[in-house]
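The structure's right below; bear with me while I get my questions together.
With one protein chain held back, the other chains of the complex are shown just where they sit.
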Amino acid sequence: MKEFFQRLVSDKVGLIGFIGILLVIIVAVLAPVIAPYSPDRMFTEHTLEGPSSQFLFGTDELGRDIFSRTVYGAQVSLQVGLIAVGIGATAGLIFGLISGYFQGKVDQVIMRVMDVFFAFPDILLALTIVAVLGPSLTNTMIAIGIVFTPVFTRLVRSAVMSVKENEYLTSAVAIGVQPVKIITRHITPNIMAPFIVQITLALSGAILTEAALSFLGLGVQPPDPSWGVMLNASRTYMEFAPWTILFPVSAIVLTILCFNLLGDSLRDLLDPKLKQ
Amino acid sequence: MADTAYAIEVKNLKKYFPIKGGVLKKTIGNVKAVDDITFNVKRNETLSLVGESGCGKSTTGRTILKLYEPTSGEIFLNGQKISDIPRGKFRRMRKDIQMIFQDPFSSLNPRMTVRSLLLEPLLTHKLASRKEANELVGEMIEKVGLSKEQLDRYPHEFSGGQRQRISIARALIVKPKVVILDEAVSALDVSIQSQILNLLIKLQEEFELTYVFISHDLNVVQHLSDRVGVMYLGQMMELGETKDIYNNPLHPYTRALLSAIPSLDPYEKKERIILHGDVPDPSNPPSGCPFRLRCPKAHDRCAEEKPRFLEKEKNHWVACHLFDE
Amino acid sequence: MAKNLTAILKGRGTLNTVLDIKNLSIEVNTKKSKYNVVEGVNLSIGKKMKYGIVGESGSGKSLTSLAIMNLLPDVLKVSKGSITLNTEKSKELTKLSKREMQKIRGNEISMIFQEPMTALDPLYTIEHQLLEVLKFHTNYSKKEMRELGLDMLNKVGISRGKEIFKSYPHQLSGGMRQRVIIAMALICQPKLLIADEPTTALDVTIQAQILDLMNDLSETHDTSILMITHDLGVILETCERVAVLYAGQVMEETTVEQLFTNPSHPYTQGLLKSIRSLGDHKNTLYSIPGNVPTPAQYENMGCRFSSRCPHAMEICKSKEPSMYTVEKDHTSKCWLHEEEGVAYG
Amino acid sequence: MIKKGFKLTFIFALLASVLIACSGNKETSGDGKDTGGDNKQVEQVLKIANDQEPAGLDPHKTPAHSSVRIYSQVYSGLVRFDEKMEVVGDLATDWEQPDDKTYIFNLREGVKFHNGREMTAEDVKYSFERIKAEETASHIASYFANVESIEVLGDYQVKFNLGTPDATFLTNLTNSSAAVVAKEVVEENGDLQQVAVGTGPFKFKEWVPDNKVVLEKNEDYYEEGLPKLDEVVYYTMKDEAARMSAIRTGEVDLTTVNPKSASLLKKEKNIDVKDYQSLEYSYVGFNVEKEPLNNQKVRQALSLATNRKAIADVVWNGDAVVSGPVAPSMGDWAIDVTKHELYSNDIEKAKKLLDEAGYPDGFDITITTASTYPDMVDTAQILQQQWKEIGVNAEIKQIEWGEYIDTWLYTSADVLVGRNGSGTDPDRALQYFFHSKGSANVWGFSDAEYDKLVESGETMLDKGKRKEIYNEAQEKLIDQSPNLFLVSPMKYVAVRDSVQGFTPYPHNGEYILEVSKK
Partner (left out) sequence: MYAYILRRLLMLIPVLFGVSVVIFFTLRIIPGDVAATILGTDATPEALAQLRKDFGLDLPIYEQYLQWMGGVMTGDFGESMRTGKEILPDISSRFAITFELTMLSAFISWIIAIPLGIIAGIKRNSKTDFGVRVVSLLGVSIPNFALATVLILVLALFFSYSPPVGYVGFFEDPITNLQILFLPALVLGTSMAGAVTRMTRSSILEILRLDFIRTIRAKGAKERVVIFQHALRNAMIPILTIIGMQIGVLLGGTVIIEQIFSLPGLGQLVLTGINQRDFTVVQGSVLFIAFVFVMINLIVDILYSYLDPRITYK
């Protein structure tokens, strides 16, 4: 772990990503402290005002402080990302482990079901699920989680299969270790590298998917300020009041960039093939 | 039927790997990795299986260990027939038969400390309480020439030789009766190899172990084994006492193999038999004797008839038409 | 093919050298660490000579060969010393530009590697990969190239050349691939062939075929061979001179005959002893105790073998010995020779 | 393989530059300033950006605005509104009323359907019977529910027999959906969703789904010299940014825009922005059968807590007027609500009412609205803020259109934010939406007195008296507050200055009959 951080520090790209994400998390956690106003407080006399000392990033069409909303948006967007990816990753881990370890018929059944979900285009699947469940923060997260499950399942499954190629696994079988322990102690820790990389990338994917759902009006519900919601609302006013789009867009772009940079360099750092 | 004097008996063992093909993935052929071999290993004996890559020696070892299900034939462990015990049930018997692998870098789980690697077999088979187990681990690590201080390190902090010591400790800590060593020293440098070989011999005496030693290194095999079986294309070509095999090889393949070892004596004159061509594809072996395509002494009969495996001299078996008149 | 001692002696002592390595050091240079993995290596390979470098893994033998080819991985570089190639005119390889080096590789010096399984591009036919070398270095027509290629395959014992031309590497066995690689290495008639563990991955019967082939070819092609291996048997089988590498340094350098009959360095002695004791069935083998030091430990350890040496003295642990000439054509890097009073070379 | 890749790259780069070059050229010609070439006559093609794909073209079945704006150019009705919202003849030249319950229309002679057949009284009879037939499921069936029979008196004369006197009958006839259609076309196609054969100024030419609908000039249109345009093309462009960009660059000639975009376009020299007060108003609907909204005081408190001016300012950029159940653009019919007590935004009084109703600490409630319309979402958010002041904690639930309609229909939401078209006659605004048997009264609102009032309004033919009835009904409705009536917005149409003779009216935002291009 320590060694890992040392290597992370030596990789500037990854470090930038890591620090960036840390900042976003801090902002999200400290949102009530940082934000000068409540994110849904409306100053109806001050709609669509440019940045000023009172409103650092200006105000939106309903006279709300964009700075406060961007700060709280970090909370909402991160929450969406974490929980959605949490759902997808956990389900994927379980299915993938079962599928990759036991193979045979179980594997066939799980993978065919995943194929079915995989065959649905992401956005359309999310859209349909949200349409069924009704749009809300929770349902958005569930929908994105379901959409991500097949990807994680496939990844975990193939990682399990490649771990199974290692002799330490044959060795564990030869020693007589119980299948459950083989999965938990020998396989799971060794598939974590690609799994974690996928998680960082999926996090950015989840935030973007939420934004896309917001564009279609099916994402996080107002007045909750997810960046996707802000972005979509401000599209109409972009020309009239560019700051309404500038700040949420910057927030989303930088955050996703950081997740990607981190994931990218984790991939290099954790990939034994690229170790020098 | 089984003789309890033998630690292991293998009778007419076959292990075929199916080749799938066609629209419905039906089996369209077989790779005959192990094709009807019979041998036994006495208690406290070291039997080596030698041969070139693809000859089926590893598959034999792994099938004995029930890492593969045999296609047919019988395997006995200490007189008990294990070939038809389901794998799940066999799990508990695994403490009697252990395995040491070739690659010291991939045979230890990189995410586990040496301590947990050694504890695992004990706890799995409930051979000791956690406290006792910890003591046993300490004893064992010292027996293989490492120190207790090294227990909390991870495998990557060790050199190849040290890792192989850890693997040995892990295999032996459950006090098995039989150990299958699959190319256990092949990946090591000469100076380290001899350390490990010494250790293996020492431990064999101490724990009264039976070894099945699988290797392609004929020098090492000569040093370690009581008896040697020479395999080619899934079949046993010759089996006998080590000294008989090395001093009086009967099978043309064994002779070629032994002559191919580079000599270490600059003054030694050696008759070198250079074999031509490569080992045939095991999914499509030649008719009759599997070695006939490369055999300098092949004749018509070799193509027509598979040679029988006969005891040509006392305890010296060979499968070759030259010795079957 | 019995080894004839007079034949060994014939090739030795040729003053006319193909390759001269002087005081070569190779350095690991990353942001975190900087140390030598190869240090002060001197070698000189005569025309038509078969020269061996023997050493355990991590001894730096492969890095030395890669340094000659200027193919060291990015984190490694030659920090000191020179590598001179004497063909028509002598060239200092460490100072050549990329392009000049490209002209030498595969043409004047060629190399074969350990793993025939992975040394060929899986996506191209044998024909493409074999003739590619000619395309890089000559102006032959396609037809001429094909003829040369088939001829070369014939020479490495592949008679069905036209068939093999059309195959992809995965369709060939290990021995066949290694033959193809040798053909590739020799097709431009290089002055020096570096063989880095060419038979380690092969079965023993195939190893015998390949070593036999290399011996034949070097004689018919006037090519010098630098054989890199961990297997003393292979050295004895093929080479005339040998350098023993340990922990990045040459410990002993002499003729093959002298090395086997009169090893001078305790490491060489130990190595030979442990191999020879393999013959005694089940008796305790002679073994060199301890482990090979890692490059990071090299600094301030005096003689790098001192930690494992049965003869180690106080001075060995603190001070690095020099190279001593123990007899004609025989040098060894050990403080014992100082005691014995042999000449410092 | 590799070489091929490079070639492709090169070709693509080339292609990209050609594209940009071409588009540059097109720019100049698209403006119509290109005097070169022999075609000096300006193409009389009007390109309109349609913000939604038309749902279908059957006038009797499709109320969607994106459809109406198209089929209203293809079909004609018996009568229409003129610019002063007076009923004038269209297919009927004139009409007589032998009694309160009978209308006889004299039809224009020689009017031809676009398929060439002459339109006769039979077609009028067929059309209205189709509207009334249950299997048609026409959205305007209720408008003509009291038409008892239709008689053909001659080729050019048709008689409508009503069950009761109906003051709204003529106004209802002006509705674009009360169109005269050709029987054989219906029979041939099953319905008229994909085809359009009418008697209007434009003929249906083609409909490329999600792309465009093309209408061409009806050469046989009965009014001489009209229409002036040769072709009208409705491009489906759902994205406001795309519409803005297209009107700016002259890719389209006419588009509706939102107030903020309108203010930007007003600065452009090639674009005229026309506005008109719409007949729509935004509202908050309550499920008056469920607690706590079954309590009139609660509803009144919410009305008092609502600052309608702020909604007009924030959501509509200030370009909306506070509205009652009848939109102010209906002129005389609408009462002045600004002075109404419940419109006073008196927080104290609101709190007091809540207290009296038994909710001193307020309550929790969910506001449902359609994500399809940003104005509704914004309105909901403002209400959420405003109601917070009296302790009402609202959560917003945004659903998309399909579900919204369902929710509306079955009143499965407690509070619904929406927008109503109040129609062209107060009868729709008051009876249709709030009579206890009104088709659109989904709120569970039921008041016997009110019912009687609006029933009498329908049959009252005296305009003065009728107005009084409706004034009272409006007062009553505001007092009961089954819905909160919020504001009625302005509508904006941006047109290129090459478009001549375009004026939008509240009852017809897209009157293009006399439009031409220069």
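As written, the chains take the letters A, B, C and D, and residue 1 is the first residue of each chain.
Basically, a residue touches a chain if its C-beta (ideal position, glycine included) is under 8 Å from a C-beta of that chain, and two chains touch if they have at least 3 such contacts.
Just so we're clear, the structure is a prediction, and the values are computed from it rather than from any experiment.
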**Complete:** Given D:107, D:233 or D:337, the residue that touches the chain left out of view is D:233
**Complete:** chain C positions in touch with the non-displayed chain are 69, 71, 98-99, 102-107, 110-111, 113, 115, 118-124, 132-133, 136-137, 168, 170, 181, 184
**Message:** If the hidden chain were put back, which residues of chain A would touch it?
**Reply:** 11-13, 112-113, 115-124, 127-129, 131-132, 134, 204, 208, 211-212, 215-216, 228, 231-232, 235, 238-239, 245, 249, 252-257, 260-261, 264, 267-268, 271, 273-274
**Message:** Across the whole complex, list the residues on chain D that are touched by the chain not included here.
**Reply:** 1-2, 5, 8-9, 12-13, 15-16, 18-19, 22-24, 26-27, 47, 49, 53, 55-56, 61-64, 134-135, 137-142, 190-191, 193-194, 208-212, 233, 235-239, 241-242, 244-246, 248-249, 251-252, 372, 399-409, 418, 420, 439-440
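The working rule: only the chains that are shown with their structure count from here on.
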**Asked** Can you give the whole-Å distance between the Cα centres of chain B and chain D?
**Response** 86
**Fill in**
CA centroids of chain A and chain C: separation to the nearest Å works out as 52
**Message:** Using the touch definition from the top, which residues of chain C touch two or more other chains?
**Reply:** none
**Message:** Give the list of chain D residues in touch with chain A in this complex.
**Reply:** 240-241, 244, 258, 260-261, 263-264, 307, 310, 313-314, 371-372, 374, 377-378, 380-382, 384-385, 395-400, 403
**Message:** Give the list of chain B residues in touch with chain A in this complex.
**Reply:** 62, 65, 67, 91-95, 98-99, 101-103, 106-112, 120-121, 124-125, 167, 170-171, 174
**Of chain A, residues touching chain B in the complex** = 166-168, 170-178, 181, 185-186, 189-190
